[in-house]
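One protein chain is absent from this view; the other protein chains keep their places.
After this line comes subunit A, so read on.
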Amino acid sequence: MTAFWLLAPIMVVAALGVVLSRKAVHSALCLAVVMISLAMMYAMQDAPFLFAVQIIVYTGAIMMLFLFVLMLVGVDKTDSLVETIKGQRLVAIVLGLLFGGVLVTVVAQAFVGPVVGLGEANADGNVHGLAKLLFNRYVFAFEATSALLITAVLGAMVLAHRERLEPRRTQRDLALERMQRYAEHGEHPGNLPTPGVYARHNAVDVPALLPDGSTSEISTSKTLRDRGVVRDGAFAGDVSVTMRRLEADGPERGRVEPPPSTPARHDGEEDL
């Protein structure tokens, strides 16, 4: 009884936490506390099989699945607390409290006689006793559960599995298709130029420069171009300014010879 009174408040608090906490992960962890406490209750009631199953299946497998799903969905998501039906929450709380009150009253007033038959049921061991019930008296219900499991698997496949509707395209198919497009439309079969080549920066929003100093449209992502955040022109301008200056200085000065001692530099940055 001591263990019960120790566990019961923890369970009630954790159960409230499941319902009241705003973050789904907190709810899930509270649920784990409830489940582990429940397992201990089973152990106290001389039901070692249920104790083990509760830990292994519920706390171990199902809780972890819950957490996986929550992590995938996004841990930082909180529930929307906007009421779609006005006053719904208040009504729900009042009705829930009334219902809970009725149930607590009923269970509290229930006359429970001295518990008999536990020793008899566990005479050959708890697991053996359960096996006897499952495979003898309740064998039909036990077998019918398999229909439930098959339905669940079938349902998961129907709702979530997307069948491959066409044969998988291999690398060879893709290459052939690229060459085909090149032959028919002249589309360049190779990689697109990477952004930032010969430009001052190699950030994704800086287009590559062509030999004549103009920018290459296709070197930046279409999304960035559509958003208008590509920094073009600014650096192309540098090149044209340099070119103009070189031309003004005459053909002799225009020859660019890198100094032999220092490595080639891309642009006008200072040496450090």
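In the analysis below, a residue touches a chain if its C-beta (ideal position, glycine included) is under 8 Å from a C-beta of that chain, and two chains touch if they have at least 3 such contacts; residues count from 1.
Keep this in mind: contacts and distances are computed from a predicted model.
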Determine which name in "Copper-exporting P-type ATPase", "Thioredoxin", "TRAP transporter large permease protein" or "NADH-quinone oxidoreductase subunit N" the UniProt entry assigns to the undisplayed chain of the complex. "NADH-quinone oxidoreductase subunit N"
Of the residues A:19, A:159 or A:248, which one touches the chain left out of the display? A:159
Out of A:1, A:72, A:147 or A:248, point to the residue that touches the absent chain in the complete complex. A:147
From A:127, A:192, A:218 or A:241, the answer for touching the chain not displayed is A:127
By the contact criterion defined above, which parts of subunit A meet the unshown chain? Give residue numbers in ascending order. 43-44, 46-48, 51, 102-103, 105-107, 109-113, 122-128, 131-132, 135-141, 144-145, 147-148, 150-152, 154-155, 157-163, 165
